[in-house]
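With one protein chain removed, the remaining protein chains of the complex are shown where they sit.
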Amino acid sequence: MIAYVVRRIAQSILVLVGISVIVFAALHLTTDPAAAMLRGGTPTKADILALRRHLGLDQPLPVQFAIFIADAVRGNFGTSYYYNNPAFSLVMDHLPATLELTVAGMAVSLLIAFPLGILSAVRRNSWLDFFGRIFALLGISFPNFWLGIMLILIFAVRLNWVPPSGYGGIQYLILPAVTLGMILAGISTRLIRSSVLDVLAADYVRTARAKGLPSLQVITRHVVRNALLPVVTYIGLQFGTLLGGAVIVEQVFSWPGVGQLALGAVNQGDFPLVQASVLVLATILILVNLLVDLSYVFIDPRIRY
Amino acid sequence: MTMDATLAHEGDTSFEADLGRRRLQRLRAHLNPGVVFAGIVLLVVLACVAVPAWITPGDPNTLDLSARLLGPGSPGHFLGTDPLGHDVGRLIVDGTRLSISIAIAAVALSCAIGVVLGLVSGYAGGWVEAVIMRWTDIQLSFPFILLAILVLTLFGGGIANLIIVLAITGWMDYARVVRSQVLSTKERDYVLAARAMGVGSIGMLRRHIFPSVVSSIIVLATLNTSINILFEAALTFLGLGISPETPTWGGMLSDGRVYLSTAWWIATFPGLAIMFTALAINIMGDWLRDTLDPHLSRAGRA
Partner (left out) sequence: MAYDGYTALRVADTCDGLRSPNVNRQGKEYKMVHRSWRRATVAAAIAALALLPTLTPHSALASRAATINHDPNTLIVGSQYGDPQDFDPIDTFTLAWGMIGSNVFDALVYRGTDMKIDKSKGLATGWKYINDNQLRFTLRKGVTFQDGEPFNAAAVKFTFDRLLGPRGQKGAQYFQYKTIKAVKVVDPYTVDFITSSPDPVLITKLAGYGAMIVPPAYIKKHGDTYFTTHPIGTGAFMVTKYVPKSEVDLVAYDKYWRGAPRMKRLVYRFIPEDATRLAELQTGHIDIMQKVAIAQVPVIKGASDLRLYPVGSPTVYGLFLDPRQKPTNNLLIRQAINYAIDRKSIIKDVLGGYGNLVSTWQSAMSFGNDPSMPPFPYDPTKAKALIAQAHVSGPLHLKFTIDGTDSVFKQVAEVIVAELEQVGFTVDLESVDPTVHYNTNIPKGKYGNMAEFGWGGWTLDFDNTAYSLYHSGEFYNPGYSNPKMDSLLEAARSTLDQGKRLRIYKQVDAILRHDVPEAVLFQTVNLWATTKNVHNFVAPPDDRMELQNTYIQ
C-alpha cells in the first residue's frame, strides 16, 4: 500500500509537469501579454518589444520554461503582470472562497442526493421514487447560470430573503451553494439510485432478507457499502466538475474564487497567474482523486493495490 | 436478451413461448405515459434535425427590425421574436440540429474513448492501467473551463473543435466508472469460474465484463448528452461559443439571459427545449436500461 501511495505521488508529479508544459505552450503560442497590457494607449511595435523584454518574454521558450520550473518547485510562480504581486499568494488568497463554495455545494448535493437516491431505489416506483426521478432529471436539465439567475430573482429580488450576491457571511453562501449543488444533486441522485438498485438485485441482499433482517439493517449493513463504489468514484469526479464549474457560479454570484481569478488571467494573458491557478487547482484535484482511489480499499476489500 | 415474444404463437405453451410473452408484457407494462411523452419529444426533435423545413417552412432568414421583441402570441410569431426580429420558434427549430448533433457527436466520441480505455485499464492492470489512469488524472485535474478556454483559443473556435473539447472533457467519466465496475466484476465468482474454465481475454471482456457495464454506460451516455447541451450553453456564456450565425439552444439561453426580466421568452423557450429534450433523453435511457437488464426488474420493495 505504501508503495502504491509513493508511486501515485511520483506519477502525480509527472502529471503536474505535463499540465504545466501544456499550459505553458498554449499560453506562449497564442497570446502576447505585452500587447494586451498596452492596449488603450498607442503602442508602437518597439514599445511592445520593450515590455516583452522587461517581462522576460523575449528569451527562447525552453529557457523560459526551465526558469519557470526552477522557480515553481520553490513555490515561486512569478509575479502577476497585472496585479504586480506574487501569483502564488494571489491564488492562495482566493482558494478559501472557492473551497468554501465547492464544499458547500457538495454538501448540498449529497444531503439531497443520498437520502433521495437510496429511498428512491428502495421504494421503487412509489411517489417518492417518482418525485426523486423528476427532481433529478430537472436538476440536470437546467443550465446552472440560468438556475442561479432564477434563484436571485426569486429569493433576493422578489422575496428579499438573501442579498443577490457577494461574499462575506453565510447569507451570501446560500444561493451559490444551492445553485452549484442542485445540478450535482440531480446527477448524484440518479447514480446512487441506479447503484443501489444494482445492489438490491444481488443475491446476498435476498439472502439477508430471507434471513429475516429488517429493511433498515439490510440497507445499512449490506446495500450502502456495496453501492458506494461507483458513487465514491463519482464524488471524486464531482469535485473536479465542481471546481471547474464553479467558475460560472462565481461569475453569477460575484464570488471571489480562483475560477474568476483564472478566467480573468487567461483573458488578460497574465501568464504567471494562469499557471499558478491551473497548477494549484490541479494539485488539489490530484489529491482528491488519490484519496478517492485509496478509499476504494476500505469500501471494497476485494480491491487490492 | 432477445425479444422472443415475436416468436410466440397463441396456444404455444412451451417454456420459450411463455418467457417471450412475459417479456412482451413487461415491455408493454413499461409503456407508461412518461416513456410515451419522451418518445414523442424525441421524435419531434428528430424531425427538427432531419427536416426542419417541414416544421417551419419559409425563408430561413427572418431578421426583421420592424418586428423586434414581440411577445409570444403575436401574429405570425407564436413564440415571440428576439431583439433582431427573428422568430423564436424558428430559431429553436433551426438550432435543434446544431445543438443535438454537437451533443451526440461529443458523447459518441467520449464514450468510445472512455469505454475502451476503461475496459483496457481495468482488465489489463499493471503499467497500462497506470498510464491510462494518470492520463485520466491529468485531464480530471484540468478544470474543464480552463481546458476549454485553452483548447478553443489555441485551435480556434468552430464546431469540430467544440465537439472535441466536449469529448475530451467527458471521456473520463466513462473510463473511471467502467474501470471500477471491471475491478469489482473481475473478482466475481462467475468471472473467476470462467477464467478457470479457460476463457480467453477477449471473450472474457465481451461476454462477462462488458454486459455488467452496459447499463452504467447507458445511464452515463444519456446523462452526458444532456450535459453536453448544457456545457455548450456554459461555453457560450463565457464567450467561447461558435459562429453566431447559427444559434444553438445554449447560445440563445446565454444571449437571452439579460432579457429575462423584460423579454423572458427569448431565453425561456430555448431553456424549455433543453429541459424537455434532456428529460426525454433521460427517461428513454432509464427505460432502455430497465428493459435491457432483466436483473433489475426483479428488484422491488425491500
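Going in written order, the chains are labelled A and B, and every chain counts its residues from 1.
Everything that follows uses one rule, which is that a residue touches a chain if its C-beta (ideal position, glycine included) is under 8 Å from a C-beta of that chain, and two chains touch if they have at least 3 such contacts.
This is a predicted model, so every value here is computed, not measured.
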Could you tell which one of A:25, A:92 or A:138 touches the chain left off the display? A:138
Selected residue (touches chain absent from view) among A:18, A:115 or A:264: A:264
From the list A:4, A:114 or A:130, pick the residue that touches the absent chain. A:130
Residues of subunit B in contact with the chain not shown: 8, 10, 18, 21-22, 24-26, 29-30, 32-34, 37, 61, 63, 65, 68, 83-84, 149, 152-153, 156-157, 238-245, 255, 257-264, 268, 272, 275, 290, 297-298, 300-301
It is residues of subunit A that touch the chain not shown, namely 30-32, 35-45, 47-48, 50-51, 54-55, 80, 82-85, 90, 93-94, 124-125, 127, 130, 134, 138, 149-150, 152-154, 156-158, 160, 163-167, 251-254, 256-257, 260-261, 264, 266-269
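Throughout what follows, only the chains that are shown with their structure count from here on.
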Round to the nearest whole Å and give the separation of the Cα centres of subunit A and subunit B. 22
Sites on subunit B touched by subunit A in the complex: 130, 134, 137-138, 140-147, 149-151, 153-154, 172-173, 176-177, 180-181, 183-184, 187, 215-216, 219, 223, 226-227, 230, 233-234, 237-238, 250, 253-254, 257, 260-261, 267, 271, 274-276, 278-279, 282-283, 286, 289, 295-296, 298-302
Which residues of subunit A touch subunit B once you look at their complex with the stated criterion? 7, 11-12, 14-16, 18-19, 22-23, 26-27, 29-31, 121-124, 133, 137-138, 140-146, 149, 153, 187, 190-191, 194, 197-198, 200-201, 205, 209, 215, 218-219, 223, 229-230, 233-234, 236-237, 240-241, 243-245, 247-248, 259, 262-263, 266, 274, 277-278, 281-283, 285-286, 289, 296, 300, 302-303
